[in-house]
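Yeah, one chain of the complex is gone here, protein chain that is, but the others are all in their spots.
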């Protein structure tokens, strides 16, 4: 919208901020494509070449883009497509079919989707096909028809490729690869997956038909690159309407990234995960704190954000438990210590708890069995304890064997954080044996 | 406090009303709001909000979305017996019923996404659309692809949509083993005691003064806070017991200010409530009736678990007793208990408690039908013909959930059972047929 007015008339801060929000949110939340995918130029070139050959010279091909989640596979692919479609001829000819393993959960659905995306519903009408292959070939044939004698190149993009491998005897994959092998029609099959072992999933006949081209996106940037990326992610392009603001903003970002504490925080994130997504999340949290009152990202914001990302959720939940429930957890912890993590049932826990109560003089905690039961159920509801066998309806509740899903450190630190936690309970938790 | 609720793109007074409606949740509301950004701006594709029961998760969201009139669809996943319901509801609230009617009989995810795309391309989102899913933990039980797909729905439908999941369970228990799009985690902390006090004090009885009611709430929390922090529960209890609290006032015994007297009046009452209403032993209706009644009659209303007595046919009783013995005694001790003239069994090896814990701690063990009947015939006084009705009684006990059949249905020739009744239940039963069961229980030797 604001491309037109390039004059340097300073805009009010509010509009600038919302501009910034717009732009950055597009980047961080909507995975807006960067102009050049940084860090993966090689792969980009490779893939682009590959697809060009299909699109222009009509060579069939098949390739897998493999990389952990959030490492920018889709981004890469999208970039490549964007660049590919810049060429008029390609744009005219190339047909695209995008399938997603999450959506097309079996081949029937996948086929329908294909037909739809190739705009062949009316051509197919209500024909009945003997086999999948028959159907597919028919589709490709149908594409031949039209003005040109030679058929148009088709690009199949299979997102979540590994899920397709679970379809009934992998018919879809088999046929696609088969077509890509034989010279029926120019077809490019691009699989996108996060499973490095994806080839093991493929049946022999399918694997044999796959040109073992793989593009790996094992992005592990150095920390400096990571910092670099953060900065670029945050900084504004110079087509920003208000130049001065943009400069200030970028400057502030620069200072932010040079801040020591920020660096440490980022270091922590870097160690935990290097991929785009997690760092998008972090930056998103920072961005959300930017407002008119606070027109630039301060180190404090980023630290806050990183704290939010790295916080232990389970501890948060423990904080909300009632004293009684906490006591039960401690009892379970003791049971775990004594019986080397053998599963336990409510009776045992209650006993353990009783032992504790007996040792104490005042009896403010001794509740009846039902109250304890209720607390116990609540813990189960929160999945802090899990039944060993799923058949929960079978046995009486007080005898059902359970496992504690927390480890001692979590319990202990929860105790520290717990609001006005009675000291005797603390000591009980500390004590070696219940 | 409403300073936190500032976000360009919304009217001030709207935000004001929101912040009024959300006592003690301004922080979270502000956080959410800033994440949402301005209506037209993109928000994070999926947000996962977790926090304890009634920590205001869905309340905050509903208030925000309703007050600010953002396009949203709220679905509780409990209701979605089939995913079709979910899809239908979402499409309905975004694009109207004709869109929902486009769904085929049993729609797949891809159908849903396809239709959504069509619709959104016809009417692209001017504002971010929000899909709020309550009880998200149940998503795990349904179709494996549903959760990952929802998390990256924005990408799939290429529309400005944000999915917000609400749950009591932490995200770590959700993550599928092949990983998925990580949502943005947001925690709703539980209300602190002060906050509870503040919130509860707000809905005071119009006919009483403010501080009087807050004093009441204070006492209430004093009793219940250690076991229960559920706002809903507490509010319920407050409502039930308030009349009792006011009694002395009505009788003119004490003044409103005399908190200590009031406390002495209500405290035992609340203690009782802890064991009855709080556990729903006594229904709230009965509880209120009890308050009308005099103290002496209060004993009349017994909790549900008080009625454990079950009338059973004579042989069923013995079958049940036999089952109990079978499931709580180790099989090796049967000889000693039930064989009339068992040979010399050395006390030592009989009484060696190699079990670390008693059987009543470990719970009932499964036992085969043969053993059950063997014990049955030795404990029942008269001699019983093995008629069909005896066997039918066993299966009836199973359907009555006094026994549970542990072995699977396929091996009908040697079924295994467990006894599913409590100690005092069986004691009561055996008293009626004057059979002193304690003598026959290994744990009590």
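When the chains are written out, they are named A and B in that same order, and each has its own residue count from 1.
Just so we're on the same page, a residue touches a chain if its C-beta (ideal position, glycine included) is under 8 Å from a C-beta of that chain, and two chains touch if they have at least 3 such contacts.
Everything below uses one rule, namely that contacts and distances are computed from a predicted model.
According to its UniProt record, the chain left out of view corresponds to "Origin recognition complex subunit 3" among "Origin recognition complex subunit 3", "IBH1-like N-terminal domain-containing protein", "GPI transamidase component PIG-T" or "Exostosin GT47 domain-containing protein".
Contact with the chain not shown here comes from a single listed residue; of B:146, B:373 or B:437, that residue is B:373.
Note that of B:154, B:167, B:265 or B:316, the residue touching the chain absent from this view is B:316. One of B:18, B:33 or B:84 touches the chain omitted from the figure, and that residue is B:84. Considering the whole complex, the residue from B:170, B:220, B:238 or B:379 that touches the absent chain is B:238. Counting over the whole complex, subunit A has residues 370, 373-374, 377-378, 381, 393, 396-397 touching the chain that is not drawn.
The omitted chain makes contact with subunit B at the following residues, 53, 76, 78-79, 81-82, 84-85, 88, 203, 205-207, 232-233, 235-236, 238-240, 242-243, 279-280, 283-286, 304-305, 307-316, 369-370, 373-374, 385-393, 395-397, 399-402, 412-414.
The working rule: only the chains that are shown with their structure count from here on.
We define each chain's centre as the mean of its Cα atoms; on that basis subunit A and subunit B are separated by 31 Å. The part of subunit B that touches subunit A in the complex is made up of residues 6-9, 31, 34-35, 37-38, 41-45, 50-52, 55, 108-110, 113-114, 137, 143, 145, 148-149, 152, 154-156, 160, 168-173, 178-182, 184-185, 187, 189-190, 192-193, 225-229, 274-275, 278-279, 281, 305, 357, 360-364, 404, 406, 418, 420, 422. Of all the residues in subunit A, the ones that touch subunit B in their complex are 14, 17-18, 21-22, 25-26, 28-31, 69-70, 74, 100-105, 109, 112-113, 116, 162-163, 194-195, 277-278, 281, 284-285, 288-289, 291-293, 308-309, 311, 313-314, 316-317, 319-320, 322-324, 345, 347-348, 351, 364-365, 367-368, 370-371, 374-375, 381-383, 394-396, 398-400, 405, 419.
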